[in-house]
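Here is the structure we will look at.
With one protein chain removed, the remaining protein chains of the complex are shown where they sit.
Chain IDs A, B, C and D follow the sequence of writing; residue 1 opens each chain.
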Amino acid sequence: MTEKINEDGMKIVYPREQWCIACNLCEVACMTEHSRTKDPLRAYLIEKPRPVSRTKVEYLPPVAVSVMCRHCAEAECVEACKNGTLTRDEKTGKIELDRDKCLGCWMCIMACPYGVITQVRKEEKAVANKCDLCPDREIPACVAVCPNRALVFEDRG
Amino acid sequence: MKIDSQGMHYKVLNQKINEAVIQGITDIELFNVNGQRYIGDGLRKEVRINVHGVPGNDLGSFMNGPVITVNNNAQDAVGNTMNGGKIIIKGMAGDVCGYGMRGGKLFILKDAGYRVGIHMKGYKTLNPIIVIGGNAGDFLAEYMAGGVIILLRMFGRNDHNNIIGDYLGTGMHGGTVYIRDGIDKKKLGKGVGVSEPSAEDNMLIEDIIKEYAADMGLDAGKILNEKFEKLTALSTRPYSKLYTY
Amino acid sequence: MKYVIIGNSYAAVFAVESLRKTDKSGEITIISKEPYHVYARAAIHEYMDGTIGDAQMYYRDKDFYEKHRVTTIFGRTVTGVEPEKNRVVLDNKQKIDFDKLMISSGGVPIVPPIEDFKGVGTFTFTTWDDAKVLKDWVKKQKMPQAVVIGGGLIGLQCAEGLKHMGVDVTVVELADYVLVKALDSITAQRVQQWLTHNGLKVITGNTVVSINRAKGRITGVKLKNGEKVKCNTVVLSIGVRPNTSLVEGSGIKVNRGIMVDNSMQTNVEGIFSGGDVAEAEDFLRKKGEVMPIIPVATMQGKIAGFNMAGEKRTYPGGLLQNAFQFFGKSVVSIGNVISIDHNDGFEEIIKDEGDVYKKAVLQDGKLVGVLSMNYIARIGIYNSIIRSRMDVTGIKDKLLSDKFGFLDLPKEFRDEMLTKPG
Amino acid sequence: MLYKNPYNNYFDYVVQRDMDKCIRCKDCVTQCSYDANFYDEERDLIYSLDSNCVGCMRCSTFCPTDCIRIVRNPDTFRINANWKDNNVKDLYKQAGTGGIIITGMGNDKPYKNYWEHMVIDACQVTNPSIDPLREPMELRTFLGRKPDRLEVNKDGDITTKLAPQLVLETPIMFSAMSYGSINYNVCESVARAAKELGIYWNTGEGGLPDTLYEYGKHTIVQCASGRFGVSPEYLNAGAAIEIKIGQGAKPGIGGHLPGEKVLEGISRTRMIPVGTDAISPAPHHDIYSIEDLRQLIYALKEATRYEKPVSVKIAAVHNVAAIASGIARAGADIIAVDGFRGGTGAAPKSIRDNVGIPTEVAIASVDQRLREEGIRHQVSLVAAGGFRNSSDIVKAIALGADAVYIATSALMAVGCTLCQQCHRGRCAWGITTNDPELSKRVNPEIGAERLVNLIRAWSNEIKEMLGLMGINSIESLKGNRDRLRGVGLSEIELQTLDIKQAGM
Partner (left out) sequence: MGIKPSTPYGKDFGGCGLVGIIDRSGGSLSGSMVVSSLCSMKERGNGLGSGYAVYGAYPDFKDSFGLHIMYNDISAREPVEEFLKTRLRIKHSEPVPVKKLHSMNTPPEFWRYFADPPEDLDVQDEDANDDLIVGVVMEINERIDNAYVVSSGKNLGVFKGVGHPDEIAEFFRMQDYKGYLLLGHTRFPTNTPGWWGGAHPFTILDWSIVHNGEISSYGTNKRYVEMFGYKCTLLTDTEVVAYLLDLLVRKKGLTLSAAASVLAPPFWKNIQDMEPPKKDYYTALRMCYGNASLNGPFAILMGFDNGILGLNDRIKLRPLIVGRKGDIVAIASEESAIREVIKEPEDVWAPKAGEPFIVKLKEDVTQVRST
């Protein structure tokens, strides 16, 4: 595992499993936010390809937790990526994924110790899909929608 | 330290006791006690209080630590909601003794009144113990949830011997009652089971009785010669089927 | 401080990045024999078949070296390293001084003793140029028929690429099945079946002994068993070996690769190595190993970079892992998935359901390897479990469940993972 | 559905789902704690087992596409003015089970609600109203015993030592709800809110979890017949001690926490083994008469060295005025009277719906009686039982209460939808359950915030109402029945409440 460094400090989404109630709304919001229409009904029922949530609610009663990209300071996905599709933006600290570049080789899926990189269809092929911290929003959609503050957007650097 | 309690209001007497305890005095002897309530109430130090006379109600209530010896009878509600420590009554005691008791020991030489040991609870290391040398009135061990009550039936008034309690252990859902010298099954409350004490039970009884006998100046061997019967709750959920929704 | 990096691939890039994180002012020079800006060496088969274009081939933005203030010397080969003089010698005799040197010269294809393996129609397949040349060649053939020698990963990727280009491809593998170093026999055979199903011809337990030509043009190859396979193209891809020739005589110790300690330093102070050329500790086996895979190369580059710049970092050991796919089917292997000695505390857990095959390998109750075919979701979690060395005896039953996740793992581990910055 | 006893299969609610809007997110499935919603993977459909629905609205409020409606089951028995639906359903239920019917929350029967028949006075012209936005408005309330008179020495200094008091920044407290009947997270929500608001919460009879001792200065610790968790440490941990004699939802009967709710934390706090029933029957077995109550009051005072006020809580019953008088004379510093609309826990339905009297009349008669006896000023009176808003509170104080206890409305602030399933321990809103999965649904950060919001809002409304009455201090409202008028009340009702008819 990468040694944890986060020299600039940055806000990312942290789960608080103590409060996760497995309502899946983070997944719904994530999908919706990353849909074309930003409408849950269309995102789920009409849009092709169907958007894929970038967070994953694990549920093993009584515990649940929503897991998504940690935007690691030394991200293993970036280190495993074949062609630089995944990079770390040194200014924001975000791990960026360039969909146009993605080969769909799944080295990132293999490498990510959190298992938070998913696959999504892009035209004919599948590409990697991961949390982008909702660039259009002040607070990521999953955090905003969480009814129980089980997701927080914080800098714990 | 000695306190003459003659004519003293309980509030004054208890304040004197508290002050003494705060000063670090560990042995307090009370004389001419007659009816003063709440002696030892809420005390949390390991002090010894020796009472001459008949203390009033709620002796040692909410207490956690002291050893109180009463050289005579005691009144009602001895050891009410007591947490720890020990109360030795070298006479008889009144009703509602050891109510909600969840730790410590209450030793009574002779009879105890009605409703003794109701709501006794044991929890982890806390295991309240009541030993009654005589008989007890109705409702002994009612709603008992833990702890140990030993009824010896030795020093009961013969003319009132029948006073062995009815409704014994009603609503009991934990704890153990040991009765020396048999019990009329008709007097048992619902949900109480009778069994022979196991070897482990007997060891426990022996330990407790030895301590009791030593405190009371009795011969433990004589007490232990008789057979004991063991009462336990048949269920930890005695009323689980009472309700619907 | 003068830093010199030999090589321009994964390890080099990460070395540059970590050098610059720590040392903002030192001079960095990169020397590469290839003329290109840093590119995705592992994607050449996709480049070849046209799946991707130039834009996707570049590993970093064009201005990457500029931004990191790196001097690049491309198209030059380092011919010697002179540790006592703190300099390297290039093929043009130019001498470059360094205070700290990083050797990430990669690997070179192994060329077996095949008769007549040279000239028109024969190819190796490790560089972008290799791919470009092969691509051009194939396009010129009316009826392209290729024999790919070597059923390893690169060989099969090349074969698939060729297949996509309409080439009639035969793979010849000496071992009993393909991907013998990466997979266990079951998955390997399934991959093989799948390749066959998709129109590749695969010959195993055999090898090419000679190339037949007519008028200089290849007409076929002759196999060890005497069989002949018609073709006009032969690609050699039986593997690479560390490119260590440049340190010969320098005093830098070489075993299979350049030997480094856990700071990625060679036996010579100030000289580091990383990538396919280096022989560093294997996380599981705890001994030196050459691991020509990207995550190892990048991590080694990173660690080397930090240490060169003076920030002490320790290499945790390389973990063998790979993800690949053929004709749309994915396979991921992590850690030790083959050569199980059942008497040595090893245990295999296998889940074989329909299309999906998953295997976990445990050693003394600890997870040491995971192999999965056709199901790769969240597979990286196993990576962290292997790294953690935790005892998984208690969760053996759940380990390969599709729902397996952090909640099946100890709370302390989960909290460590999920509540702290990544 | 198939194997149900048909006689027990009359249910109240139906889950309607607009399948055009259902995105199969399964939120409703995970949120339903009563097994009413299911996902059928094969058909990729969500469907509902309506007979399990309790109408708690958890699924419909969580549905991200608003595709769920919970509606009354349109099935109806033949209309019969005598045999109402609930009479019929209850009868069938009991014929099937032989059990006492248990329900949750307070009396929901349509008894006359006197709050709704009282109106508040406002100043116009002759005496000015006050603008609470600008001017000081005091809600601080002291609860505890007050001396009949202050002794003054010849220098004019006051020599009377005042008895310990509870100081409330607003005359609202969180009423007793035991840890166990509600879960830890709700307790923590309430405790945090009390601390922030400068008021008090009440532990109920389940003891005080050691992790909540930090809120002790804002805690009233309760001592009930089961004596759960009552130790000297506990008694000294709070700011006051309350002896629970009765509670509004079930006057005259006790509490009973079923063994399945007694999990580790509750076990530790109540100091009883995991899984055993926690029974606290109606009487304290050491209290069978008023002098026994006095005995316990003073036992508690002795145990806490007279440093804590002692409150006695009773249910509002016919004779409440006389009982309250006795309690005052028995040495209690605070008397809490819980009306029959109160009650957040489980109660037998027959009792909840038929026993006790409304808080409104209880407070009026207690206050009146204590005044007639000349002792009202010495004790504090807390009204409890079904306060729904700030105006109910203003009216209660005008009738004579010093402060009020709220519990139902507090639970509603943290999510309760009054589905009355408290006794089942499966509360979908995570309140009256100790199930670790369901308990998580109340995050104390949110719970406390919402409670603080509610009490702040009510306090501001109380200030507004004080202002319009031309009053700038809550003590001028206390017992100020002149500020109330009755609307639609009979003469005897007006007389009982001791208020005038509107227009007079």
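Assume a contact is a pair of C-beta atoms (placed from the backbone, for glycine too) under 8 Å apart; a residue touches a chain by one contact, two chains touch by 3 or more.
Small disclaimer: the values here were computed from a predicted structure and weren't measured.
A.B. asks: Taking the complete complex into account, tell me which visible chains touch the one left out.
C.D. replies: Looking at the entire complex, the absent chain's contacts are B, D.
A.B. asks: Out of B:40, B:137 or B:238, which touches the unshown chain?
C.D. replies: Only one listed residue reaches the unshown chain, and that is B:137.
A.B. asks: Given that one chain is not shown, which residue among D:291, D:307 or D:482 touches it?
C.D. replies: Spelled out, the listed residue whose C-beta touches the missing chain is D:291.
A.B. asks: Would you indicate which residue among B:61, B:75, B:127 or B:176 is in contact with the undisplayed chain?
C.D. replies: Of the listed residues, the one touching the omitted chain is B:75.
A.B. asks: I'm checking contacts with the chain that's been left out. Which of D:15, D:46, D:310 or D:330 qualifies?
C.D. replies: D:330
A.B. asks: On chain D, where is the contact patch with the chain that was removed from view?
C.D. replies: Its contact residues with the unshown chain are 288-295, 319, 321-323, 325-326, 329-330, 372-374.
A.B. asks: Which positions on chain B touch the chain that was left off?
C.D. replies: Within chain B, the residues that touch the unshown chain are 10, 34-35, 37, 53-54, 56-57, 73, 75-76, 92, 94-95, 111, 113-115, 137-139, 157, 160, 162-163, 166, 186.
One rule holds in what follows: only the chains that are shown with their structure count from here on.
A.B. asks: Chain with the smallest distance from its CA centroid to the overall CA centroid?
C.D. replies: So the chain sitting closest to the middle is A.
A.B. asks: Provide the C-alpha centroid distance between chain A and chain D, rounded to the nearest whole angstrom.
C.D. replies: From the centre of chain A to the centre of chain D is 44 Å.
A.B. asks: In whole angstrom, how far does the Cα centroid of chain B sit from the Cα centroid of chain C?
C.D. replies: 80
A.B. asks: Please work out the Cα centroid separation of chain A and chain B, and write it as a whole number of Å.
C.D. replies: Result: the chain centres lie 64 Å from each other.
A.B. asks: At least two other chains touched by the same residue of chain C: list those residues.
C.D. replies: none
A.B. asks: Could you pull out the residues of chain D that touch at least 2 other chains?
C.D. replies: Within chain D, no residue contacts more than one other chain.
A.B. asks: Looking only at which chains touch which, which shape fits best: line, ring, star, complete or other?
C.D. replies: Line.
A.B. asks: Where do chains touch, given as pairs?
C.D. replies: Listed in label order, the chain pairs in contact are A-C, A-D, B-D.
A.B. asks: Quick one: in the complex, what on chain A touches chain C?
C.D. replies: That would be residues 1-4, 6, 12, 14-17, 56, 58-60, 63-65, 67, 69-76, 78-84, 87, 100-101, 103-119, 156-157 of chain A.
A.B. asks: Given the complex with chain D, which residues does chain B contribute to the contact?
C.D. replies: For this pair, the touching residues of chain B are 10-11, 14, 18, 37-38, 41-42, 44, 57-58, 61-64, 76-77, 80-81, 83, 96, 99-100, 102, 115, 118-119, 121-123, 126, 139, 142-143, 145-146, 171, 173-174, 236-245.
A.B. asks: Going by the contact rule at the top, pick out the chain C residues touching chain A in the complex.
C.D. replies: 14, 39-40, 42-43, 46, 51-52, 55-60, 294-295, 298-299, 302, 313, 316, 321-325, 330, 332, 334, 376-381, 383-384, 387-388, 403, 405-408, 414, 417-422
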